[in-house]
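All protein chains but one are shown at their positions in the complex.
Should a chain be cited, it is by its letter among A and B, assigned in written order, with residues numbered from 1 in that chain.
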Amino acid sequence: MDAILLQILNGLDKGSAYALIALGLTLIFGTLGVVNFAHGALFMIGAFCAVTFSKLLNLSHTIVDDSRKDFLGNPMKIDVPYLHEFFGQAAGDVIIDWAVPLSILFAIPVMIGIGFAMERGLIKHFYKRPHADQILVTFGLAIVMAELIKYFYGANPIPTPAPAAFAGSFDFGALIGADPNTIIYPYWRLVYFCFAAVIIGAVFAFLQFTTFGMVVRAGMADRETVGLLGINIDKRFTVMFGIAAAVAGVAGVMYAPINSPNYNMGMDFLVLSFVVVVVGGMGSLPGAVLAGFLLGILESFASMAVVLEFIPGINQIIIYLVAIIILLTRPRGLMGRKGVMEE
Amino acid sequence: MSFSNLTRRGLIKTGAVAGAGLALPTYLSAAAHSGFTNAPQGDTVTLGFNVPQSGPYADEGADELRAFELAVEHLNGMGDGGMLQTFSSKALDGTGIMGKKVQFVTGDTQTKSDAARASAKSMIEKDGAVMISGGSSSGVAVAVQALCQEAGVIFMAGLTHSNDTTGKDKRANGFRHFFNSYMSGAALAPVLAKAYGADRKAYHLTADYNWGYTTEEAVRSSTEALGWETVNAVKTPLTQTDFSAYIAPVLQSGADVLVLNHYGGNMVNSLTNAVQFGLRDKMVNGKQFEIVVPLYSELMARGAGANIKGILGSQNWDWKLEDQLGARYSGTNAFVQSFGTKYGFPPSQAAHTCYVQTLLYADAVTRAGSFNPCAVVEALQGFEFDGMGNGPTLYRADDHQCFKDVVVVKGKENPENEFDLVEIVEVTPADQVTYAPDHQQFAGGSLGTCNPGA
Partner (left out) sequence: MLGLSKKDAGLLAIVAFLCIFAPFLLNPFPEGSAMAQFNAGYPDLMQRLVIFGIFAIGFNILFGLTGYLSFGHAAFLGVGSYAAIWMMKLLTMNVVPAIFVSVLVAGLFSLLVGWISLRRSGIYFSILTLAFAQMSYALAYSVLTPITGGETGLQPKYTDPRILDGALPAGQSPRANLFGLDMKATTELRLGDWVFTFNAGYYIAAATMLLAFYLSIRIFRSPLGMMLRAVKSNQQRMNYTGLNSKPYTLAAFVISGMYAGLAGGLLVAMDTQVGAERMFWTASGEVVLMTILGGAGTLIGPVLGAGFIKYMENIVSKINETVLEQWFAFLPDGLSDAMVAIVYPFVGKGWHLTLGLLFMMVVIFLPGGLVEGGQRIGRLFRSKKSEPETPDGKTTPAE
């Protein structure tokens, strides 16, 4: 029982990451009709916004300490962050410690900018081209983005820890009267889950309760008619692309402490997020979110030792197996609309 | 127009079909002249350095490449000579290999066996490489080793830790300087028992592929022999990035030690996740909960950041060995000095093993007096040497595996810089990690005989 509760918790957390990425992907697909293979790369760039921001905070000047030697026997060079000089050692360290949450403020404008540039500079020209071309050009872009990051940051993962306040884990077991240490969960992952819930809620609210969102939804349903009504739907779609990029970006920022970012993490998520979107049903936002959580939870269950004893290797294939079963029983995924991406 | 019958790389079996079927004149191969593949022509010799340049191990590959360049420099008599001064064999004199200047070509393994083979083949077929070295995973090492055996060139393995490389997949033309899973287990177990006690309950997370299997087996059998109990062993997919689902149940199982049989990105992520769960702050069975990572890599330790503090693991070599443990490990400082001067930071163990392998090959050629792979194999088999940073070392003839001391390290509590991440805990002497050539963890392979190609 404890084990199952724990894996549900786990699945919710894992699912929130899938859902966030799939949400952005569906937004772009649903509004613009573009299959964006560079979406994983946007997530990766978001994570590297956190890396860059903490590097910026750590900008330092070098002083030479003659009393200590480095490994070659030369005088040791010591880096002193400017923040220490501006705010004093203690306050400087606190700011550096909170680099990841702070970098959201940095990431949002950057990601919106990248999203705008991408849409205006590249994607715009591909609205009328076949999906295969869209896939190819965004895939090329994803490679270029990843390689640029590799060029500047190297291939190695870069540790980007969460603030010290969120270290350690919360004991749910004690809360519900189970044995201590049986149901524990890291604070930062709980933060991530809440954060994902807020973002998903905000995107839905934006689409549901604002005029802007209403027009976009109308555009998703029938772009031509909305255009005929004299509404400049293109401009709104550009904004939506920026928002989708920002959603992917902040998802990446908050994910950085969970797994140290590396240049290839976008590709790792790309295939998975596509499976999530398709299982949810093309063009359906609630479907994407639902599928994200569903696959997250199932994946967590499949990784339990008891399950693996019965079916060795099930953890390797569970996501794809579920995808096949769902697509065979529900032709357009969980909540897909008829006629979208079926030709 | 003339048909030359002197092929630099080709090998021909004169089949009647070849002549008739393709209507091409076939000539006897280079065998008539040199007797082996890619016999160096003129006053240069070409070595092939095949390292990961894209994919997750690209940084490790870059470090290997730096070491190779340094080794070539030293062989050609440039720079400060590095380990040539401390190497116990004095055959090398800085004039290249047997008077031939050393050149090299590089390629990208992509850490995929197919790509690694393609890259190595182009070095052999196009560039005329007479030796291939490098690599950062066992899959690649085994694939390229088999290729070199077929093609008739020498393979000096880079970083490969699976037992299989010199176990069930060993080949006569392949040599491994790096240590292996068995040695990690044998070296770690006594240190673990001493540090954490002999009545521990271990929970293994194992990467679900060959290297993971051999490492888990090695660590399990070594620790169980000292009284540990293995509570559970769960396999994790290679492509996994978030290990929370595997780590969450660990505490419920009643285990008090977590062994992470992971490498590279898997290791960074699983360790980071385990520390996030606060495992190391917990008390289980009245004991402090501990995490163990059997194979350490400096580059990956850097990726895991502060999470590696206090975590035990094993290494083939560490750049602080000679400073801390004395002249037995001579060669270390000479190498660190020339590497550090050239590149500005200390070398990783991957760089060290690649550098040493290149020198060992050059030395074996010089001692044998020939580039012929069979002569080189003979010169390396049973070769005992010293002054290469690992103390006295034996290249065993039975399986082409080096036997030397294994370094047990621990993540440093207060690192001074990003290269100073681990501290040496203990060095397990070579005879404690030596095993019989027919040990069951290495069963099922045969070296065969050396193949000179051509």
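Just so we're on the same page, a residue touches a chain if its C-beta (ideal position, glycine included) is under 8 Å from a C-beta of that chain, and two chains touch if they have at least 3 such contacts.
Note that the structure is a prediction, hence the values are computed from the model and not measured.
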Query = Who touches the missing chain here, A:Ala90, A:Ala132, A:Leu175 or A:Leu228?
reply = A:Ala132
Inquiry  = For the chain not shown, which residue from B:His74, B:Lys100 or B:Lys235 touches it across the whole complex?
reply    = B:Lys235
Query = Where the complex has a chain not shown, which of B:Ala115, B:Val130 or B:Val422 is the residue touching it?
reply = B:Ala115
Message = Across the whole complex, list the residues on chain A that are touched by the chain not included here.
response = 35, 122, 125, 129, 131-133, 135-137, 139-144, 146-148, 151, 267, 271, 274-275, 278-279, 282, 312-313, 316-317, 320-321, 323-324, 327-328, 331-333, 341-343
Ask   = Considering the entire assembly, which residues of chain B contact the chain that has been omitted?
value = 1-4, 6-13, 15, 17-18, 21-22, 24-27, 53-54, 58, 61-62, 65, 104-108, 112-115, 117-119, 121-122, 125-126, 137-139, 142-143, 146-147, 149-150, 162, 164, 169, 208-211, 213, 235, 237-239, 445-446, 448-451
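Please note the rule applied: only the chains that are shown with their structure count from here on.
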Request  = Please give the residue numbers of chain B that touch chain A in the complex, ascending.
outcome  = 54-59, 208, 232, 234-237, 239, 241-242, 244-246, 248-249, 251-253, 265, 268-269, 272-273, 276-278, 281-282, 284, 299-300, 302-307, 319-320, 336-337, 340-341, 346, 416-417, 419-420
Remark   = The residues of chain A that touch chain B in their complex are 2-3, 6-7, 9-11, 13-14, 17, 70-72, 76, 150, 154-159, 161, 167-169, 181-182, 184-186, 188-189, 257-260, 262, 264-265, 268, 299-300, 303-305, 308, 312-313, 315-316
